[in-house]
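Dropping the structure in here first, questions after.
The other protein chains are all here in position, but one chain of the complex has been omitted.
So that you can tell them apart, the chains are marked A, B, C and D in the order they are listed, and the count of residues begins at 1 in each.
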Amino acid sequence: MDLSTISLGQYTFIQNAFSFGLAVMAAASLFLWLSRSNVAPAYRMAITISGLVTAIAAYHYLQIMLSWEAAFSVTNNSISETGYPFNQAYRYVDWLLTVPLLLIELILVMRLSRSETVSKGVWLGGAAALMIILGYPGEVAEDAGTRFTFWVLSMIPFIYIVYQLVVGLKGSIAKQPENVRGLINGAATLVVISWLFYPIVFLFPLIGFTGGGAITAVEVGYTIADIVAKAVFGILIFTIALRKSEAEGG
Amino acid sequence: MDLSTISLGQYTFIQNAFSFGLAVMAAASLFLWLSRSNVAPAYRMAITISGLVTAIAAYHYLQIMLSWEAAFSVTNNSISETGYPFNQAYRYVDWLLTVPLLLIELILVMRLSRSETVSKGVWLGGAAALMIILGYPGEVAEDAGTRFTFWVLSMIPFIYIVYQLVVGLKGSIAKQPENVRGLINGAATLVVISWLFYPIVFLFPLIGFTGGGAITAVEVGYTIADIVAKAVFGILIFTIALRKSEAEGG
Amino acid sequence: MDLSTISLGQYTFIQNAFSFGLAVMAAASLFLWLSRSNVAPAYRMAITISGLVTAIAAYHYLQIMLSWEAAFSVTNNSISETGYPFNQAYRYVDWLLTVPLLLIELILVMRLSRSETVSKGVWLGGAAALMIILGYPGEVAEDAGTRFTFWVLSMIPFIYIVYQLVVGLKGSIAKQPENVRGLINGAATLVVISWLFYPIVFLFPLIGFTGGGAITAVEVGYTIADIVAKAVFGILIFTIALRKSEAEGG
Amino acid sequence: MDLSTISLGQYTFIQNAFSFGLAVMAAASLFLWLSRSNVAPAYRMAITISGLVTAIAAYHYLQIMLSWEAAFSVTNNSISETGYPFNQAYRYVDWLLTVPLLLIELILVMRLSRSETVSKGVWLGGAAALMIILGYPGEVAEDAGTRFTFWVLSMIPFIYIVYQLVVGLKGSIAKQPENVRGLINGAATLVVISWLFYPIVFLFPLIGFTGGGAITAVEVGYTIADIVAKAVFGILIFTIALRKSEAEGG
Partner (left out) sequence: MDLSTISLGQYTFIQNAFSFGLAVMAAASLFLWLSRSNVAPAYRMAITISGLVTAIAAYHYLQIMLSWEAAFSVTNNSISETGYPFNQAYRYVDWLLTVPLLLIELILVMRLSRSETVSKGVWLGGAAALMIILGYPGEVAEDAGTRFTFWVLSMIPFIYIVYQLVVGLKGSIAKQPENVRGLINGAATLVVISWLFYPIVFLFPLIGFTGGGAITAVEVGYTIADIVAKAVFGILIFTIALRKSEAEGG
């Protein structure tokens, strides 16, 4: 990532995107935790975890924003580097924590047997960790070849996870009350689409975006993906839980 | 926005206005969330969202205040620019988040059918996003022509939204218990008047205000509009919910 | 306010007074909100508002303290000005928010008819705003004449408010259960005495206090008045609510 | 207090002691407030106040720690003074707030008649304020004579308070359920011993400790005394309340 190619406009746009991410994540946590008592007790754990995912993300967007501001110095409408590196690892550290939490939430939603829950948790959690750890060297690599190689490696556990989720979630839909089937279908679709967004964003610097434009596309792209996969997903899970609670009579 | 025209008095006045905005927004969130249990469960979601709107605004007023302080340096009763730009985008980022939340709240209050709720949400939300995105280039433009052009463009979705709200809210008033009709009428009026304030404030630099005076009029104008549209509106919604809860027997 | 006349001892004493104010206000909010469930639901709104008044004050004491520290530089037992102005407006911004809240609380305690509540709220709120806005130019004026002129102007709405409160509170005492009459009488007295303290403190620089001594007298005087009018008053209101809740059987 | 005599090791040790104090106080507040619902409603006020005492102390340990760090500059294993004074007053401001709160708590525990409660509160509160105000000039005095004089003066109200507490607490023990008598006896002993610790610590610089060693002994000594008198005492009060709640059937 060559920070010297960033223009003042791009710097500010990315800074605003990070602040927007922080505000959305924090607001989602507050909403989910404040509204938890509206759903039946059986669904509260899922809402708590959803709010935890967005709270962890809010913390990391704060760190990312501070690191971004520390990397640049702005004076009289001109921007320069301070020499202090922008720490991209915060995103990967965030994913290392939140992707397993999201997987646990999805597995809980599937209501599998206890042994299947544990084995799925271990396999999917392991695959997720592998996916993120394999992606990081590509993210910080300077040359396109390395970036692409690690993308391919990271795609292997990714495809395994997405496949498991689609099969698992579709399977659990049959067991659901009718008035939430559409929503759960929507949730399954949302998960797949929002997760697919990440490896595509990762490829931006290889498919035409260069310099500051590539950095902007990647940072803003990940931020949008995070908002959908964490905050929008959390609200959807909450809506499903609310409907189910009403269906079961509250 | 030519910051060099700001006098020390104007700088301090705007700084105090931002601090006032921050305090009002934070206090409104605390009040709404602490008092949530006073209203019947059916109205709590609306109160939660109202408090979220003011909390998000509190965060953005903090950022605006910090950005304002970073843009100026004060010594021995004289003020100068630091060269670090004042980031006006925080306001627009705030609106991008809070205007849809306020629209959701108003739609929930109308108690439409589920399909109508979704379609209204999509149309009004889309129009609101368009309105704000079209307004931003005008806000940061240096010349009056560009400012006015984007004002006109932004007014189109604005008029559509206000029209929909007035019709929708008036329609829902007939279905309300008698003791809150006056209040809901008041809320509808408050929404229209407070929202109308924004495009008028936007026009200040085109209708006589110049230099530091224009900046002061715009910043203080938006702050007052925000306080009315978010905090005062939230208290009004809370009062309505309280009356309804009492009417339904608690 | 001529900051150059402040000695190191006065600087530290005022800094400690501000920190004390902050700690008292924050502790009062925590106490009131944590203890809210101890009183009957009918009195909780008053407790919530009391806690809000002290929370808003805590925020402003933090800002005042930071502004005070930014205005001076201390090295090797000698103090000098940094040239960054001490922002006295934070006090007035605080009063603009908290005085109306206190008036609302007192009006709620009087349990007037709805229309009387609204009309009293508008008249007293307006008078309070006028009183504070008229006081500010006197507070920041350099010469004694201007300070005194605005004191006189500000005293007009002040006397109106105090008169209304005394009459209103005395009137409501007759309707109260016997075991709290003494306390409500005490609250009425506390309001009048603590409010009277403000215009007296304002006059200090005109009645003998000069230089750093005047600044110390004013800042510490207002801080004591605020602690009595906000925190002590809040605890008294809480005690009254507790007694009433017990009287009505809990 | 001659800061120039502090070694790097002593600086770090004291810094760690302040951080330890902050962590203990904050943790105690969280524990007490989170566990409040475990005890019967009659005892919750005492738990709330206990948590308030430790919260106020946490705030002051934060300020003390920041003031300590601002007073020294460390580079390459060598320490020097910045010239910015270490503000010892934070401790005394803390005591001015927390000692009356602790006394109120103890008086509430004695369950005296209402008039006796008020008169004890006024007398003990006044004595406590006197004790602390008389101690401060001795604490900041440079010469041993002044330090000792104010110690003697401060001891007069101190002895009065301790005597009242011992007599009062012993008297209330007879009225207690058997399973908590031992604990209340323990609490009375803990109060006396922990309070006795303060005037002893105050004397350290007069009984052999000199330079950095005296400062270390005083700062660490007060910190230990505070932890026992506030946090440990709070946990003990909580345990007593828990036992009593169980005894009365919950």
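By definition in this document, contacts are C-beta pairs under 8 Å (C-beta built on N, C-alpha and C of every residue); 3 or more make two chains touch, one makes a residue touch a chain.
Just so it is clear, the model here is predicted, and its values are computed rather than measured.
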Result, missing-chain neighbours among shown chains, is A, D
Determine which one of A:59, A:123, A:148 or A:197 touches the chain that has been left out.
-> A:59
Using the definition of touch stated at the top, determine which of A:1, A:40, A:97 or A:110 touches the missing chain.
-> A:97
Chain D, residues in touch with the chain not shown (by the definition above) | 8, 12, 15-16, 19-20, 23-24, 26-27, 30-31, 34-35, 38, 74-77
Interface with the unshown chain - residue positions in chain A = 33, 36, 41, 44-45, 48-49, 51-52, 55-56, 59-60, 63, 82-85, 87, 89-90, 93-94, 96-97
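Following the convention adopted for this analysis, only the chains that are shown with their structure count from here on.
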Separation of chain A from chain C in touching-chain steps, minimised, is 2
Just give me the whole-number Å value for how far the CA centre of chain A lies from that of chain B.
-> 29
Rounded Å distance, chain A centre to chain D centre (Cα mean) = 47
Which pairs of chains touch one another in this structure?
-> A-B, B-C, C-D
